[in-house]
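Once you've had a glance at the structure underneath, I'll fire off some questions.
One chain of protein is taken out of this complex; the other chains stay put.
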Amino acid sequence: MSTLLDVENLWVRFPTRNGVFDAVRGISFTLGRERLGIVGESGSGKSMTGRSILRLIRAPGVVEADHISLEGQDLLQLSEKEMREVRGKRISMVMQDPKFSLNPVMTIGDQIMEAYRLHSKASKSEAYAKSIEMLEAVSIRDPERVMRAYPHEMSGGMGQRIMIAMMLIPNPEILIADEPTSALDVSVQRQVLDIMDKLVRERGMGLIFISHDLNLVADFCDRVLIMYAGRVVEVCEADKLHEAKHPYTRGLLNSLPRLDAPRDHLEVLQRDPAWSEAPSVSGRS
Amino acid sequence: MNMLEIKQLDVWFGHGHNRVDAVKGAEFSVPEGESFGLVGESGSGKSTILRAITGLAPEWSGGITVNGERLGKQRRKSFYKTVQMVFQDPYASLHPRHSVDQVLGETLALHGFRDIDARVVKLLDDVGLGQKFRFRYPHQLSGGQRQRVAIARALAPEPKLLLLDEPTSALDVSVQAEILNLLVDLRKDRGLTYLMVSHDLSVVGHMCDRLAAMRHGEIVEIMDVAALRGMQAQHAYSQELLQASV
């Protein structure tokens, strides 16, 4: 399998009053044309990992790594200007809540077309046609009407599909999705995931899917990294997630209430300090 | 006896053209000691029912009877000794400038308790936090710890009916397990009645004896938890909900 992204020994550090806080501590992984899940609880460093690939960590946070290579090119060596070329055009990101990612005072059509024309020298009419085509691809009925609408007129599921459409128009090689469906209702969640899945497959993209939801990741991804306290504690095939070995992964799975297995008390995760001390497991394939 | 009876409840926001009917003709009752769930997607009106019971949603019609007393438009002080609520987001439900001690102390004082110091200590123990959290501020607490403080606040007046508005949806799964266990134990120890709102069927399946599925402000089906576990929903929409959550 060809490797799109290769991350080696990634650290994200934040200086605080009580010393340096390491949000991500020396993780390594590769991404091919596959769906890679990153799961963990809040504070595990999963979102920081996604953001650090695009160098979106705000100062005073610092990203350090031996390399973050996109098809052999080290992103850490690029200037901020070159990095802007990479963002959106080669690597796109979908965030959790579409409400905060769309500009409230621009019509959806203008925003999609702007996103497209930023990266290609297409004419206005070409951009319009392309935008309609993309909205159709994310199963939006009546795309002409949506193009004229403002973000507040859209439901959460629609907004998230529009975001995905917008991110996929420049045809990036990698899509990073940070909890793309956790603000959505379960039935809508399914639709959005199906659309994302179809597009990623058709275009042969690499997908990094960041989520706190183990079941969702097990269903949706090919390979999963489980993060704890800034490190990767376990890597496994997504369909074998329920056979995971690490006590942390097991603990997370067992703490979920289940309709088919009623219990008086849920299992409570006993955290072992050794988990955060153990070296990171490599996510290379 | 029924702790809570809801009859032909309509709740709406706004007037005239802007009127939005959030709940339409809801009807159910919760016997004392039972745990009842309300499930549905966002905007289905499940949280609005809780807000109408507490008086936070002022525009409603129909009948709400709590502990044998039919509620009017105004809530009496004694009402808040019977009914308390735990909010969804523990990051928003604690005053950012008040320490745990202030939050619990003020609540106890408002309900006319005298032995406030002893009760604060007891409440913190009851929710599994302990003394050392007493003088902390919300920003010094994790999400799970905050939710425990919010539960302690709701328990302070020693209520009979606890309204739980998605109490764990903002928390990590491992913390969710701890909070759900705490709620199960509290109900057992104190004989509480729960009315719990959640979008997560497996959480409701774990916590509740019966549940109502809501859509577009209407209750489409009331079933017991055995039917839920057996995937035997009658109504097409509740079947759809069930399918989506496994």
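A and B label the chains in the order they appear, each numbered from 1.
The working rule: a contact is a pair of C-beta atoms (placed from the backbone, for glycine too) under 8 Å apart; a residue touches a chain by one contact, two chains touch by 3 or more.
The rule is simple: contacts and distances are computed from a predicted model.
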Name under which UniProt lists the unshown chain, selected from "Succinate dehydrogenase/fumarate reductase iron-sulfur subunit", "Peptide/nickel transport system permease protein", "STAS domain-containing protein" or "GntR family transcriptional regulator": "Peptide/nickel transport system permease protein"
Residue among B:Ile6, B:Val66, B:Leu94 or B:Ala233 touching the omitted chain: B:Leu94
Listed residues B:Asn67, B:Thr107, B:Gln176 or B:Thr193, member touching the removed chain: B:Thr107
Absent-chain interface as seen on chain B, which is shown: 54-56, 75, 77, 80, 83-85, 87-89, 92-97, 99, 101, 106-107, 110-111, 132-133, 135-137, 139-140, 150, 153, 156-157
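Quick note on the criterion: only the chains that are shown with their structure count from here on.
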Whole-Å gap separating chain A and chain B, where each centre is the average of the chain's CA atoms: 33
Complex contact set, residues of chain A against chain B: 41-42, 156, 185-190, 212, 214, 251-252, 255-260, 262-269
Chain B to chain A touching residues, read off their complex: 41-42, 143, 172-178, 180-181, 184, 199, 201-203, 205-207, 228-229, 240-241, 244-246
